[in-house]
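Omission of a single protein chain aside, the complex is shown with its protein chains in their original locations.
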Amino acid sequence: MIQVNQMVKIYGFKKVLNGVSFTAAKGEITCLIGINGAGKSTVLKSIMGLTPYKGEVLIDNALLTPVMYEEITFIPDSLTMPSNMRIADCLSFMADFYRNWNAERAEELLKFFELSSKDRVSSLSKGMAAKLNLLLGLALDCDYILMDEPFSGIDMFSREQITNVFTSELIEDRGVIITTHEINDIEHLIDKVVLLQHGKVEREFYCEEVREQEGKSITDVMREVYKK
Amino acid sequence: MRKYMVTAVLLVFAVVTIGTYYAQASQETPPNYKLTMVQGDASLVEGIAVYGNYVSKDSTFGIERAYITTNGTDYPDEKSAISQSLNRRPMKTQLDRWIEEHRQFMRGKTNTSGFYENEEMLAYVNATVDTKRSNDPSAKRNAKLSISLLNKQKNNTLEITSDINVDHDISDMYVQNVQLVNQQLVAMVFLNHSAKGYVSEPQIIRVNLTTKEITNEPLTLPGAKSVAANGDNQFVRLANQNLDHTDQWILSVSKDNHKKAYQVDVKTGQISPLTFQGHEMLLNNIMNAYGQKIYFLQKAVSSKENIGFAVVSYDLVSKEYETTLKNTNIDLSENITYAFKQDHLYIMGYKNFKGNRLYVFNLTSGNLEYEGKVVSTEAANQAEDEANMDLDFIDLDQF
Amino acid sequence: MTEEQKSGVSFNIREPVYIQVVRHFKEQIATGQIGAGDKIPSRRELAALMKINANTAQKAYKEMEEQGLIVTEGNSPSRITQDQQILSSIRAELIESAVDIFIGSIRNIQIPVEELVDIIKTKYTSERKLSPEGGDTR
Partner (left out) sequence: MRAFVKLLNFEMNRFAKIYIGLMVLTVALQLAAVTIGANHWLDSANEAMRVNQWTLEQYHNMTGYIQLNSMMYARYNGLLYFGPIFLSITVLLIYSCFIWYRDWRGKNTVVYRLLTLPSNRANLYFAKLVTILLFVFGLVALQIILVPLERLIAQSILPAELYRNISVFDFLKYPTVLKVLVPPYFSEFVLYYGLGITGLIVLFTAILMERSYRLKGIGLIVLYLAVLAGLASVPYLMGYNRYDSYFYPGEIIGACLGLIVIIAGGSLWYSLYLLRKKISV
């Protein structure tokens, strides 16, 4: 389980996160939702130590330190590999540094995503780059995956393939936190939602429970929260 | 693995090349010379060093500066900048000995001629001129006299300082000699006027150790100037450093390159010119004073190819002249280096003068008391090494 | 090829997905598309097929087991129950809940019952002609 306790982050003079606390269980897909600039990706970056923050992040009740980055991987919203590298080089780079790199699965995903290992990163389209980015995270046997806007701004066909991945065994018993600002066609993919506003967690709920008890969709709850 | 090729190749290439370069560089050291005695009294060369240039034919080295002592050679350039500045002189000097004994007292005291030592005390007199130049010519410039007195028994230090002001054109003050005269420190100080021309003006400073009162009295040497005017050029030299058998300072003043000599009584400061009637030409020769004798070095006594030299002594008390040393085979004009230490004359020959020889003559008796040779320790190429060494300076650890 | 045709199910985002899944299975049984004892896809296959969350599929299967709709021994694939009594009650239940929903939405128009019955009769029979294999119940 990922536990975020009282995370505070100040950019310049703006308190982007003002005591954010939530949990994301292993085996569930948790979605951080917030309008643009609400600090969604800041939360992910802070969890991964990519930007300093106050507060505490626990992974299975242990304070997260860089040495534990094999148990949790981060897929940012853009590919983070040198542009002159070929896809094959990216894979061997990951194999170099991650003991839990699963090479077979990487090959499977290459075929599934229809990527050729000889292509150069700089030549990839936005959709292909997003898929490679996803591959580099998924081909790791790790318990938790953080994904920043995995679906935003990519072509229909790639979005389809990524959705398939979300419902596949690749994700099944892993703890996944994704961030997005529009939820419509992935509502039923998500187990749990954490709504961010003004640097705080406005609501944290399981989607099925809200549907069952309040008969509301995630979009309805979002409208309620962001109307105020 | 091709992937690691660049790193591996560069790492090995750098380490191997740089490693072998410095390994070889440390092998190629110039030969180690020693000042070895041919005959005479070895104590005369204790703590002295001869300096020279090592110039090797096969030019592995170009020109290397060498300091040679009785126990080996030191090549300053061989060492890095750091170790060079650590020990400028290869042998232990009087200053080093004092530093070893009284490390704290000796801090910042580097002018050897400013010290006076006896069983109970070690005294140091220092004079510094304030470098701030005020543009008002008439304004005096302040200078500071500082006297430190270390009581050896009680190991405590007495500091006496006083501000005096000097003419505005004084550039620096240099303490030449310090003596103790019944509880009074007496120091001979040269004040250098260098604004217009250059005039060095001797003064005596007396420090009463009980009342701690400091007085400075200019020495009006008849015929010598004490104020600098344009184009003046007056140098003063103290001929005797060590006054253990006399209480007379011997000053030689050269103004516009003709010389005068004076005798100054340490106790009274009374000045009496030395005119050397009948031997006026002696005045122009190099002079050294020790005890109550003044020694003159006359070059080129024999007329042939003006080779050889003679030493004439003048007794301050009996006022008699005596030729104490005559030599006919050393040509002092050819760059032979020589230096006086108390009543000895050290002469070091150019390499073709019987090969890097050092001679020490006793000025009073005139006889040769030491002869030494600079010899390389590697027996294999001694001759060649000797040919490559050219001595040019003697360091007698005096100033 | 929209997602609906592929999985044959489109989800109402305001109603718990697992309930819609269970209803989907009940419809399949009621319409005879799957018979008693037939094997049904595993949880993972269903999630992938219907593009729903694996936990939701899991919850749907648990619900169906509780209702006795399906039977799972060990980890072999689940099967539809052989119990005819349950199977027949499913059809009745579906019809009743559809009608409840219809009545709930038509009641406030206060239309006399006879007129309502005539409209349904004409619409129901004409519609039959249009799509012989039967429309989806929403």
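Which chain is which? They are A, B and C, in the order written, and residues in each are numbered from 1.
Going forward, a contact is a pair of C-beta atoms (placed from the backbone, for glycine too) under 8 Å apart; a residue touches a chain by one contact, two chains touch by 3 or more.
All values derive from a computational prediction rather than experimental measurement.
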Neighbouring shown chains of the undisplayed chain, as defined at the top: A, B
Contact residue for the chain not shown (choose from A:V4, A:V43, A:L79 or A:L109): A:L79
Residue touching the undisplayed chain, where the options are A:V121, A:L134 or A:I177: A:V121
Selected residue (touches chain absent from view) among A:Y98, A:F112 or A:Y226: A:Y98
Full-complex contact with the absent chain, from B:E28, B:D136, B:D256 or B:E320: B:E28
For chain A, residues in touch with the removed chain: 12, 45, 48-52, 66-70, 73-74, 76, 78-83, 93, 96-99, 121
Chain not shown, touching residues in chain B: 3-4, 6-7, 10-11, 13-18, 21-22, 24-26, 28, 59-62, 78-83, 85-86, 99, 107-111, 126
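Quick note on the criterion: only the chains that are shown with their structure count from here on.
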Distance between chain centroids, defined by C-alpha means - chain A, chain C (Å): 34
Distance between the centres, which are taken as Cα means, of chain B and chain A, whole angstrom: 82
Centroid spacing, where centroids are CA-atom means, of chain B and chain C in whole angstrom: 115
Footprint of chain A on chain C - complex, ascending: 11, 13-19, 44, 47-48, 51-56, 59
Touching residues (chain side chain A, partner chain C) in the complex: 27-29, 163-164, 167-169, 171-172, 187-191, 208, 211-212, 215-220
